[in-house]
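Questions regarding the structure given below will be posed in turn.
The complex appears here minus one protein chain, its other protein chains still in place.
We call the chains A and B, going by the order they appear; numbering starts again at 1 in every chain.
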Amino acid sequence: MDPFLVLQLALQGFLMGGVYGLIALGLSLIFGVMKVINFAHGEMMVFAMFLSITLLLWGGLDPYLSLVIVAAVMFGVGYAVQRVFVNRILDLPEAMQVLVLVGLGIIFENGTLMIWGGSDLSPKTSLALSSFRWGPVTVDVPRLIAFILAIVITLLVLLFLKKTNIGKSIRAAADNRYGALIIGVHINRLYGICFGIGAACVGAAGALLVPLMPAKATMGAPYTMISFVIVILGGMGSLIGALIGGLIIGVAESLGTVFLPSSMKQVVSFTIMIVILLFKPQGLFGGRG
Amino acid sequence: MSLLRIDKIGKNFGGLRALDNVSFDLQSGEILAVIGPNGAGKTTLFNILTGFIKPDDGSALFQNQSLLGLKPHRICQRGLVRTFQIVKPFLELSVLENVIVAAFNRLRDPKEAAQKAEEVLSFVGLADKRRALANELNLPNRKRLELARALATEPTLLMLDEVMAGINPTETDNLIGLIREIHRGGKTILLIEHVMRGVMALSQRILVLNFGEKIAEGLPGEVIKNPMVVEAYLGEEYCVAQG
Partner (left out) sequence: MKRLYLILGLILAVLLALPGVLNNYWMEIFILIFFYAYLGQCWNILTGYTGNISLGHALYVGIGAYTATRLAMVFGLSPWLGMLVGGLFATGVGLVIGFLGFRFGLRGVYFVLITISFAEIGRLIALHLESLGSFMGLFIDFNPGFLNMQFRGNLPYYYISLGLLVFSLIVVRTLELSKTGRYLVAIREDEEAAESLGVNTLKYKMVAIGLSAFMTALGGTFDANRIFHLSPDRVMSMGLSIEIILRPIIGGMGTVLGPVVGSFLITLPAEWTRAFFSEMGRPGLHMVIYGFVLILAVFFFPRGIMPLLTRKLRPFFIKE
């Protein structure tokens, strides 16, 4: 086995892991605060990808720039989805919640299908094919940029949650819903904002992925799954955990392709999830088990 | 031979010594009350005896066999059953169905279990509510349901965890009467209780826990006069004031 190949794969996985971490961050936030598993997570990301592509094709806007617009739009979408649909199910039995979120996933996926059709879209972006050598490995520029931006955005979100009043209210509500209600927090608005931020995260991630892969309306499900795995690995409700977990899974998946055919690489992620669920269900950074 | 023999039970929760060196015997047919201020370790003791948590030290023998390491359902099958401080009815099931579940502890046949359940419900006075859903009951009735379920398992030792909390004096008296009848039927009873009226009316012996340690044990009359007990409940200043 070629050590340089392994290194290359690890690097690529690591860079991709940054984006994974951003996606998982959104899920972790939603789950940590509302205790709801967003089964529509990956599908929302794909929707955002197509939005970004549209802005590129119509407005010539490079995804790295339209990123901000897409994130903002997705924030609005997420907020609306939460207020209209998700809010109603927060007190329902779990199975019902699952059904509604799954329904939302179906709507996003097929909505994307309806609007943009079923074929792959991979428009040319300015940096799509550029790369450079760094010692023994080759670095894809779009991948590197995606990684850097993903990390920056993740840190921004973390800062937001730690320092701003809204952020603190969100964390308070996550800890204790009734307590937050009692002290007068507008819980519905808060939940909406929270879901909105989660959606904005996948929105940004979607834009970052546009230069890296063809967009297909049905590609969302694996991303939903991967974000589950990462959130479990990192610890439900731990935002740093989502970031670190993303990096770990990115590398693990990539290295998995050494042993397994590329389309089976998810087996690695799922196996990791099973092992974590069995031996350390609170994940690497999770507090309460 | 004691029915229940507890020897030097200890339990830590992190840095907190929840129970320390607790020992006592319970004879068959007795009613023993365990009292003590909040946080004294009473429910922890119950949880250990019923297999929900493991102690760090000590032993517990029921009918001369060790209880430790057994799962809660095995302990119930052996004849030791408890009620919960915050009642846990099967909410979406009817009152009768709730008790039938418990009756299956000793019976296999659904018809026999149903019959046993009906008998127990009559005994506790819930017969007319048999078809009501558990979530429709008020608190005193939920407490009766909890008691009925425990009885339907045909226990030898019945452990009641603050069964009189949160109900008014009339209901308390009803419950006291019910527990007396259960005792007359031959059951041994271990009570955790805060409501002193119940403790004095029912117990033959009292055990007092404070900060996880046994500070007194004996006849009711003696125990309540024990200065350490008074101090535990009311504070040192009260003792001093009493002179």
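The rule is short, and it goes like this: contacts are C-beta pairs under 8 Å (C-beta built on N, C-alpha and C of every residue); 3 or more make two chains touch, one makes a residue touch a chain.
Computed from a predicted model, the values in this text were never measured in an experiment.
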Considering the entire assembly, which residues of subunit A contact the chain that has been omitted? 37, 85, 88-89, 92-96, 98-100, 102-107, 109-114, 117-118, 217, 221, 225, 228, 232, 261, 263-264, 266-267, 270-271, 273-274, 277-278, 281
Hidden partner chain, residues of subunit B it touches: 50, 52, 71-74, 76-77, 81-82, 84, 88-93, 97, 100-102, 104-105, 108, 110, 113, 131, 149-150, 153
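Note that in this section only the chains that are shown with their structure count from here on.
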Starting from the mean Cα coordinates of subunit A and subunit B, work out the distance between those two points in Å. 50
